[in-house]
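With one protein chain held back, the other chains of the complex are shown just where they sit.
The block that comes next holds chain A.
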Amino acid sequence: MTALFIRDFRLALRAGGGALVGILFFLAVITVVPFGVGPDLALLSRIGPAMLWIGALLAALLGLDRLFQADRDDGSLDLLIMAADRHMLSVTVLTKCLAHWTATVLPLVIASPLLGLFMNMTPTAIGATALTLLVGTPAITLIGAAGAALAVSLPRGGLLVSVIVLPLTIPVLIFGVSAAYGAVTESAPFLAPFLILAAITLFFAVIGPLAAAAALKFSTD
């Protein structure tokens, strides 16, 4: 499992520009926002956490179809599925998700404080947003694994994965943004939505790999 993690991590870093493309996309989304809503600094700092979350969500969705596609193309996915009697397939999927998250989504979380400066956010808001992203984005990758596994046999599955996964990520977005706002505003609580966000991540850590493993198994036979 460790070997698989390291292998996937290295492949994800080196394939197609790796983590940098995701960060560039994230940067592009955030840069577009001031052009869309106008360069009003007060407004930008108010919608900042939400925009960072939406940007991170889109950037995380962008790379999801690569999760199983490359392995399917070179045939190693079939080997992983055939090894299911030694390593439970869900655990394999979970490992792959973690490697994918570390290689492509974690850089986004690390880059988010810098992008928060562009949005004129306060240090507290930046810290809270980065923390909620750190806790919440694994859920997106784990739900996305189920979508990516469903669409793995399609020739152009990338767009379909986003369509399938987006409705399921809405709770993550809701609680992530409300926790980020809870840290800034006095009236709203921070801890309650933050704990629900962590619970969603843990919940999908079980559901996502199970569903993805089932879908992968059905896609081969």
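Points to keep in mind about this one:
Everything below uses one rule, namely that a contact is a pair of C-beta atoms (placed from the backbone, for glycine too) under 8 Å apart; a residue touches a chain by one contact, two chains touch by 3 or more; residues count from 1.
The definition used in the following text is that contacts and distances are computed from a predicted model.
Entry comment: the absent subunit's protein name, as recorded by UniProt, is "Heme exporter protein C", drawn from "Spermidine/putrescine ABC transporter permease", "Cytochrome bc1 complex cytochrome c subunit", "Heme exporter protein C" or "Alpha-D-ribose 1-methylphosphonate 5-phosphate C-P lyase". Touch with the chain omitted from the figure is made, among A:Ser45, A:Ser76, A:Asn120 or A:Ser153, by A:Ser153. Touching residues on chain A toward the chain that is not drawn are 143, 146-147, 150-151, 153-154, 160, 163-164, 166-168, 170, 207, 211, 214-215, 218-219.
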